[in-house]
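Heads up, one of the protein chains got dropped from this complex, but the rest are sitting where they should.
Note that the chains are named A, B and C in the order they appear, and that numbering of residues resets to 1 at the start of each chain.
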């Protein structure tokens, strides 16, 4: 049906009473997401989202009172790693962290706690995930604009925010819909990698093609390609890598986007993806054409 | 066949070149245990146990060179928790720690690392385990004297050292043999609890009765009894609790053996065990008689 | 190792927690001087507290208020003359008396079941936690700290919200809770307890209240004292019995009891069992004594000295199950010890296991009474102690 978020997602929003959290929670609810609880320490007992949604002091209380099974975190950077740990320890299994600017050592600790509790983190510094759905209302968690989506069967995974919107919009404009569109975040230390996302898509019966949108820095695209070469043969797959024109040694906005020495170059990533059977676009607008060339046809 | 140690045990000894480690390793080998490696940082490249056994600087090297699957630790207290972590991180799944006097906060950390790597720790401050075997040579790991054992089918689990020997000797003298005899250690924080041991015995086809030897302090006996009441109905079971005459508030030798306020009393443990169908002896020498009264008969 | 309130407060203060300024004194005059400082610093009343390593000092008259330096001196003189549960009061702590609005209980302790550092908090401070646990167990909130990272912020909040705190008090509570875990970890403490953690007026703060640690109890892990020489120096050697000190220095676990049968055993579990069987046989043990594993003859002789230092001992039971410990070593130690002894008491010896045969020969040659089983040894010891075997 989709990956990570679907009609069974019972979402709690950490930071629901904040400006960002409140705004995007309303957007999510309007798209069809079940938002069943909020957590803001010190605001327990209030109600939010036009009085529809209870707010709790702790995630543990929220989970025990509402049965939330996913969380979306809009907590400021200084407290976000703690919010992630709190969600994992309370038994939330799917945790999206939208917050950007979390100190990287905080993330090392938070991720270890996530793993210890058998949870999954998406992000931080990520736009979230949307699973548009033709059958019933779609579900989105995070900040991806609802308007760009079309229900369909192409899985999209990306390290960046607005670039993803650009790519998805071009697909939607070309009549190519998405099973799930997932932003994994641009930080050096993230919970869900490209490879993890590909594994999820590979196991999802509703996903019939893959779009991977990477960028310079690190080797996550290469690692995903190495896995995909052996395990993703059955799916048409295309990719785009941002940063071909980026100079060495300069951090291009994202904390993770930096070419250092021989590692992290766009050219290496493109080669690795092509070797794994990905068609690699030179512009996001080429993605629909390449998908078709890779053998993908939208179901009519 | 037995629990924890058996003919497949490929043992490495951490601290093999020390006085204690060398002495007990020789005893284990004489009993039939396969000792395939030793680890002493800085002594890598030497050979020990009459030149039969290679010594390595690190557990990782030892495991990769020899395929060791269990470890017995005789490292001094200041380094023992680190030795436990090293064994777990190197992939050793069954780790016995004989060392006593390890700071308890060190054990909190070491146990978390053991769990993170999916390993099992027995001890610390424990005498180890022996699986006597009629079919082939027995296997013992730790410091339990070989002479007290008789091959058989009663599982023995105990928090103490010499008291265990006393109990096992009385069984052996009465012609009642053991499947495995396990000392879990007398410290407040230990890797394998009474309940864990009972679960292992319950799943072992070669164990047909249980002897549990507890003592004052904590509530591990009560927790084991609560589990056994529901899950151990098929096995005759007897117990002995040391410390009926102990005064409140004084630590009786073992760091774990203390009656504090309303908790840790012998009388509560005895009640809990009796409620779970254990026959409770007033002296270790009564155990053979009570085993028979509980319906156990040695196979002839 | 237990440490006194005064030192426990210092650990808290060193960790940056809110602990009222206090001094200690060993004389009434010293207490008066300390009180004078506090009164001139603005205190309306002072509290004078006996520094003894047992509970219940309040009920025993060891905690009193004073409104003037003169009164402080008199009160201190009274307390310094007390003996509480057998322990003389050698030092008092003098602190400003606080206006307590509410009392909270908070402790960090090593917990066996969760195998970690457990935080316990209750809005019902001031009383013993065992009492709260018995009366209203639901009033106790528990959280297990992260095994390596200590108390995480969300865990501290969980505790604080759990006992009904909010706002400024919650923030202060979180700092204190995390601090207790930090102290437990950095000092290798088994227990760091603040009771009461008091809510006191603080007109300068939003909410008008703040938290202060009015009493503190810390127990250090004996196994870790080697790496904390500065804490080990806090051992209250004055209040330690000389015999207890010798046992500690010899590595012998010794606890004096009230009976007449001295016991020497190897292994804590077996030693407890020996006490149980002596009691069951109608006798009364004079001590718990574990000579440990692999004990040599010198240690056996030391153990004998320790046992005989108790004038109540009328008979001795030696029970050794040789594993690491060699039976013949113990037998030699017993023979040597008997030769050095001033006082002769009847003795029964049971040695089995490693080198038991050699031991038996030595003992027989030495004319010792022996026993084959532990039950038999206990019965013989009770008989040897004779009418004196009952409790003194």
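Just so it is clear, a contact is a pair of C-beta atoms (placed from the backbone, for glycine too) under 8 Å apart; a residue touches a chain by one contact, two chains touch by 3 or more.
In this text, all values refer to a predicted model and were calculated from it rather than measured experimentally.
Student: Based on the whole complex, identify which of A:127, A:177, A:236 or A:298 touches the chain you can't see.
Tutor: Considering all chains, including the one not shown, the answer is A:127.
Student: Pick out which of A:16, A:144 or A:276 touches the chain that's been left out of the picture.
Tutor: A:144
Student: Return the single residue from A:26, A:189 or A:294 that touches the missing chain.
Tutor: Among A:26, A:189 or A:294, only A:189 touches the chain that is not shown.
Student: Who touches the missing chain here, B:7, B:60, B:77 or B:206?
Tutor: Checking each option in B:7, B:60, B:77 or B:206, the one touching the absent chain turns out to be B:60.
Student: Name, in rising order, the residues on chain B that touch the hidden chain in the full complex.
Tutor: 41-42, 44, 57-61, 79, 82-83, 85-86, 89, 109, 113
Student: By the contact definition given up top, give the residues of chain C that touch the hidden chain.
Tutor: 146-149
Student: Mind listing the chain A residues that contact the chain we can't see here?
Tutor: Chain A touches the chain not shown through residues 77-78, 101-109, 111-112, 127, 143-145, 147-148, 158-166, 169, 186, 188-190, 213, 215-216, 218-220, 223, 240, 242-247, 250-257, 261-262, 282-285.
Following the convention adopted for this analysis, only the chains that are shown with their structure count from here on.
Student: Just to be sure I understand: the centre of a chain is the mean of its C-alpha atoms, right? Then which chain's centre is nearest the mean of all of them?
Tutor: If one averages C-alpha positions chain by chain, the most central is B.
Student: Return the distance between the CA-based centres of chain A and chain B, expressed in whole Å.
Tutor: Centre-to-centre distance between chain A and chain B: 48 Å.
Student: Please report how many Å separate the Cα centroid of chain B from that of chain C, as a whole number.
Tutor: About 28 Å, centre to centre.
Student: What's the distance between the Cα centroids of chain A and chain C, rounded to whole Å?
Tutor: That pair's centroid distance is 54 Å.
Student: Residues of chain A touching 2+ other chains?
Tutor: none
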